[in-house]
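Handing you this structure, nothing more for now.
Every protein chain but one is kept in place in this view of the complex.
Let's turn to subunit A:
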Amino acid sequence: MAEYRHILVPVDGSASSLKAVEQAIELAGLCDAEINFIHVANLNGVMGSYPAFVSPRSTFSGSILEDVVEIGRKILDQALDMVPQSIKAKGHCVNGNPASAILQEAEALKVDLIIVGSRGLGVLKGTLVGSVSRSLLGNANCPVLVVKAVEEEK
């Protein structure tokens, strides 16, 4: 019997990420695994890294945070809606550096497998494997399944 019981799928609403969701659903069905979706809102660049005198709280309104949380919820809901009733799935929205946050969650949830799309939303054209996916591959303690989105033939 396959040992993959806890699958983590980082999602960002991209085509690649949707393929990862599909793949996770299929594998979870075969292995009787549960799926955890994670969306990472990277607000660090916006709110966290400025020096004190800039006073981020007064510079950026709280509504940005609300919007981001709402976006995260929509992205997670999109993934959760794809999962059939027979498979257990949960969504998590966290803030921080994407790769680190995903790896931290992977540790916390003790996942057996990470399934991730090869590219996300914010990629340089011509990059076939995005920076977050690469970072996961290098640093994850569990196997990582990278799913390709359908690319145009070059």
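Basically, a residue touches a chain if its C-beta (ideal position, glycine included) is under 8 Å from a C-beta of that chain, and two chains touch if they have at least 3 such contacts; residues count from 1.
Everything that follows uses one rule, which is that contacts and distances are computed from a predicted model.
**Student:** Please identify the absent chain by the protein name in its UniProt record; candidates are "Sensory box/GGDEF family protein", "ABC-2 type transport system permease protein", "ABC transporter related protein" or "Nucleotide-binding universal stress protein, UspA family".
**Tutor:** UniProt lists the chain that is not shown as "Nucleotide-binding universal stress protein, UspA family".
**Student:** Considering the whole complex, which of A:L65, A:V94 or A:V144 touches the chain not shown?
**Tutor:** A:V144
**Student:** Taking the full complex into account, what residues of subunit A touch the chain not shown?
**Tutor:** 1-4, 22-23, 26-27, 30-31, 118, 128-129, 134-135, 137-140, 143-148, 151
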